[in-house]
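Below are the structure tokens for one structure; questions will follow.
With one protein chain removed, the remaining protein chains of the complex are shown where they sit.
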Amino acid sequence: MVELTIDGIRTIAPEGTTVLEAAMEMGIIIPTLCYHPGLSTYGACRVCLVEVVAGKRSSLEASCTLPVEQGQVILTNSEKVRKARKLVLELLIASCPNSKKLQDMAANMGINRVRFKIKDRGCILCGLCVRYCKEQMKSGGLGFVSRGTSRSVATAFEMTPEECRNCGGCEWICPVCEQTCGAGNLIDGLCGGCQNIAPVETCLVCTGCSQSVNHQGHKVY
Amino acid sequence: MKSDREKVVTILNKYARNRDSLISILQDVQSEYHYLPEDTLRVVARQLDVPLIQVYGVATFFKAFSLKPRGEHMVTVCQGTACHVRRAPAVLDEVKRQLGIEPGETADDMRFTLETVNCLGACALGPIVVVDGTYYGQMAPGKVKKILKQLKKGQ
Partner (left out) sequence: MRKLRSAVELKQLRDGIVSGRDPNKLCISICGGTGCRAYRSENVASAFSKEIKRQGLTNKVYLKVTGCHGFCERGPLMVLYPQKIFYQRITLGDVPEIIAETVMKGNIIDRLLYVDPITEDKARFEDEVPFYRGQQRLVFGNNGIIDPTNIEDYFAVGGYSALPRVLFKMQPEGVIEEVRKSGLRGRGGGGFPAARKWQSCRNAPSSNGIRYVICNADEGDPGAYMDRSLLEGNPHSVIEGMIIGAYAIGSHDGYVYVRHEYPLAVTNLSIALGQAKKYGLLGENILGSGFDFDIKISRGGGAFICGESTALMASLEGKIGEPRPKHIHTAISGLNGKPSNLNNVETWANVPLIINRGAGWYSKIGTEGSKGTKIFSLVGKINNTGLVEVPMGITLRKIVYDIGGGIPKGRRFKAVQTGGPSGGCIPESLLDLPVDFDRLTEAGSMMGSGGMIVMDEDTCMVDVARYFIKFLTEESCGKCTPCRLGLDRMLDILTDITEGKGKEDDIGLLEELGSLIKEASLCALGGTAPNPVLSTLRYFRDEYETHIKEKKCPAGVCKALITFTIDGVKCTGCGVCARECPQTAISGEKKKLHKIAQEKCIKCGLCRDNCKFEAVIVS
């Protein structure tokens, strides 16, 4: 077992678990996109960033792939984390605005502007579909193609793979396909419509991690 | 282009059908055909018992591989930093103008393929244009125009 401190609260976790898992165990919510409990971790979206404090220095790490370590000091919602997370969301929305999940997250974070031109790719490259097809369905028909700005999720030669079992899992697990943003009239890429309808995530234990806790005690990122 | 399945299997056997050697296998296949034909990738995937998308992913990730047939002549313009400060972009623009294609493309008549590369390591000669393995150093838009004109005529 390993002892660590998350948001000022000491906790223990078995060696080999991730900081995200340890935080979840405590009831602390860290937003995620490319993480799914049934699939291997990927660490690509960078939404689950936490601040790892080591003396006077600190660094940002993706909590879903960060192994717990003895004596670690973690902050899940510090100023630095919030700033980084907001910009990550802003970048994601600018390249994929039609996702209710992303819009809700943005609203929760208080993002009220997207400073980048909308270049809608319809995909955030979280890789959930790829991992689902490979790990859950044992098919492996989807994968990443090309690299850099041109990287995309595709099938070989853009044809239905032999391995495809028509399970629909890739669409079901996709944060973009799952619920497209129904507002239809995004203003500068932002919707803000569902913010009042969708439930805001509530932590089971309040660690007082941030001053931006609204009147209902809900965490505001 | 129908490829010889036997040729691909020979290459696979050379690497003992080792999945770790996928990149080397594809490099040898490309040496054979000057690009990676679709059916060679299917053979490789089947023989190595990996999903086709895995082979396809590797083939599209690495710039050394081409999934499209290449032209008769290969024109490569170096875009390394040293060449860049010596005005390589102007040289590239002239080459694009002369051949009528963008980097990575092959002309419709299949005579020319244009590629860019990030540093060949011959920086003293920059800017450099390589035509079919021959290095042309200290290029400028005017000089490369002359070379390409001769090439188009048939040397």
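Each chain gets a letter, A and B, in the order it is written, and its residues are counted from 1.
The rule is simple: a contact is a pair of C-beta atoms (placed from the backbone, for glycine too) under 8 Å apart; a residue touches a chain by one contact, two chains touch by 3 or more.
Nothing here was measured: the structure is a model prediction, and the numbers come from that model.
**Q** Can you say which of A:4, A:23 or A:66 touches the chain missing from this structure?
**A** In the complete complex, the chain left out is touched by residue A:66.
**Q** Identify the residue among A:13, A:30 or A:88 that touches the chain left out of the display.
**A** In the complete complex, the chain left out is touched by residue A:88.
**Q** Using the document's definition of touch, tell me which of B:45, B:114, B:128 or B:148 contacts the absent chain.
**A** Of these options, the touching residue for the absent chain is B:128.
**Q** In the complete complex, the non-displayed chain touches which residues of chain B?
**A** Against the left-out chain, chain B lists 18-24, 26-27, 57-58, 61-65, 79-82, 84-87, 90, 93-94, 97, 117-126, 128, 135, 137, 140-143, 145.
**Q** Tell me where the left-out chain touches chain A, residue by residue.
**A** Chain A touches the chain not shown through residues 43-47, 49, 59-62, 65-67, 84, 87-88, 91-92, 94-95, 115-117, 124-125, 144, 146-151.
Definition applied: only the chains that are shown with their structure count from here on.
**Q** Which of the residues in chain A end up touching chain B in this complex?
**A** 134, 139-147, 154-157, 161-163
**Q** Of all residues in chain B, which touch chain A in the complex?
**A** Touching chain A from chain B are residues 38, 41, 51-57, 60-61.
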